[in-house]
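All protein chains but one are shown at their positions in the complex.
In order of appearance the chains are A, B and C, and numbering begins at 1 in each one.
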């Protein structure tokens, strides 16, 4: 799969007293990218939750290379690195627009579950999305 | 009603690059105080949500007197200023433990609703809590 | 002054278990609008901090009309309602893009200070910005 990109700008509320973006906030940016990537495939994560499937996070990591600062324009790149109908993993890169500096790399791992927190096969509930995800992964 | 007090310590993640606690975070502190005050009455807000009633915020205000800083120990005081079975209002004060400086004052207004976002009379759903709230307000 | 508008989309991290955007987060959205409005005037808040002037919040309020939800596209409108060289106030409206519903209204009050938290006259430190702000307010 190719990188899917979104742009965000670092908010004042996201900085800390070290005058850099607080490290925990990078995970919300990863999620913004994930949301738009799923929309790019032709569905929306919101709709999938309406179908009764959730995609909670089971593992995350992030490597901070260069500090992101207030008002920095960042490109957040995401790609799906694994999808087997039950599990779904993503990789990320954050690039500073101004000079293309690599700000951070990261990864998140997820499992499809239902509203009772039981694992589900996405293909059984929303087969159209399942098919699209498989097609995308082959690109 | 008398003030109900909780203690919190300003977290690093709550600071911004002005090296003070970000103003939006004060509302989470107000909520921590509200949660503990309701528990102090003999129920818990968590339980009330399990009874199917929610207490969303419809109006907030906050006056910032002195900046709260990282690692400051703060006393967050809350009292219920209005309760009529449908609406519920609270007032707040935040005091810096070290020197009793008044950090901020605030107020929030709420409405009891059900899970379909319709207004509800709390007394019809959880009469025991309704009675306790009325008793507390007379103190 | 006329309304200045920015668009934001509600992030998953901004929701709470009531399945609506957490009320404290509206203040970060107000700030995103403020940041872009100041840039629209021809400077940036980032630059102003580099000039040694800060614009902390001293009073906020917000009225929540309709709940904002995950993935909602929102227009955040801001205008400066007062500027006298020392103090600066803003008003806000949040509109849901899809149906133009009024989600919330709000206001924030600020004071220009230096890095030692002393009040400053903006006109003495960055006269060009001071002049532009006065011109904008007359529009």
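Here is the rule we use: contacts are C-beta pairs under 8 Å (C-beta built on N, C-alpha and C of every residue); 3 or more make two chains touch, one makes a residue touch a chain.
As the structure is a computational prediction, the values presented were derived from the model and not from experiment.
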Under the stated touch rule, tell me which residues of subunit C contact the chain that is not displayed.
12-13, 15-20, 22, 24, 70
For subunit B, residues touching the missing partner are 9, 11-14, 27-28, 31-32, 35, 44-46, 70-71
Residues of subunit A (touch criterion as defined above) contacting the omitted chain
17-18, 20, 23-28, 49, 54, 56-64, 67, 117
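Methods note: only the chains that are shown with their structure count from here on.
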Measuring from the mean of all protein Cα atoms shown, which chain centre lies nearest?
C
Need the most distant chain from subunit C, centre defined as the mean of C-alpha atoms.
A
Indicate the whole-number Å distance between the mean C-alpha point of subunit B and the mean C-alpha point of subunit C.
25
I'd like to verify one number: the distance from the centre of subunit A to the centre of subunit B, where each centre is the average of its C-alpha atoms, in whole angstrom.
33
By the touch rule stated above, which residues of subunit B touch at least two different other chains?
17-18, 20, 24
